[in-house]
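Removed: one protein chain of the complex. Kept in place: all other protein chains.
Moving on, here comes chain A:
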Amino acid sequence: MTAGEPVEDAQGRLPAEVGRSLADIARSNGLRQVGGRPRLGAYVSALVERRHFVWVLSRSQAYAQNQDSYLGQAWNILNPLINGAVYLAVFGLVLRTDRGVDNFIAYLLVGIFIFQFMQRTLTMGSKAVTSKLGLVNSLQFPRALLPISVVLTELIVLLPTVAVLLVLMPITGEPITLWWLALPGAVGLMYLFGTGAAFILARLVVEVRDLANLVPFVMRAMLYFSGVFFSISSYTSGFLGAVLEYQPFAVYIQLVRTCVMVEADPSWQLWTAGAVWAVLTLLVGFVYFWRAEAKYGRG
């Protein structure tokens, strides 16, 4: 063989394989094609197989988030406390948006804690794939693991926040009721919705990276549209009021309120809306994300 000569036809075939096409050699020896999009069922079972990976990754990421400071994990508690204090000062003492709310402190705390979870989930979820290109580029694994682990990370971070919330609730004058037992349900629905939304956003951002720059603006708008620091029904009514009340952010914030506050009436409409949003978003998001499985990692 000399330089410049085209490669001879064998391409590394053994004598027994000469004359057969490469695809035929691969198939007859049971080789699997790399990349491409697996069937939905196979994809799901591959995800289940790597559940330990998701769990360890999420826990590690949640732990690493606060590890680069002196107070370290104490920030998991300090963060929601300080955040709550700031909002209380602004909306409880200065702007006074407590119209129609009896226990405004409890109302506001639930609002901002839950909103912050949603905001972080969607912001981090939108970058789930693009921020982990190092991992994507070196290992082969179902890419859906990334949005799943991002949202799980946020859920882990939410747990101490919820603990803080439950400690603060009786202090603000809320009685402990059986409805507290429904809290995991509300958080669970919210978590499923977040995962679905992260699937959708993660793929959108892979297709058009610039969309990641728009997410913060949407979040800012949602902060004001979701009844975080005011009661939607006390300020709006009619069609607009219904739209605002049944968009997912408001639904999940209100659902958590019904669990821990006596003045928030649990209604079957609200729980249904929470469940529908969760299941719908998760299914649509998962399929949407899976359909582009072959694209992640290109460039």
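By definition in this document, a residue touches a chain if its C-beta (ideal position, glycine included) is under 8 Å from a C-beta of that chain, and two chains touch if they have at least 3 such contacts; residues count from 1.
Here is the rule we use: contacts and distances are computed from a predicted model.
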item: The complex's invisible chain, by UniProt name, from "ABC transporter ATP-binding protein", "Phenylalanine-tRNA ligase beta subunit", "Na(+)-translocating NADH-quinone reductase subunit D" or "Thioredoxin domain-containing protein"; value: "ABC transporter ATP-binding protein"
item: Contact with the hidden chain (one of A:23, A:163 or A:221); value: A:23
item: Touching the absent chain when the full complex is considered, from A:64, A:81, A:242 or A:283; value: A:64
item: Of A:19, A:35 or A:72, the one touching the omitted chain in the full complex; value: A:35
item: Where the missing chain touches chain A, by residue; value: 1-5, 7-8, 11-14, 17, 22-23, 25-27, 29-36, 49-50, 52-53, 56-57, 60-61, 64, 67-68, 134-141, 209, 294-299
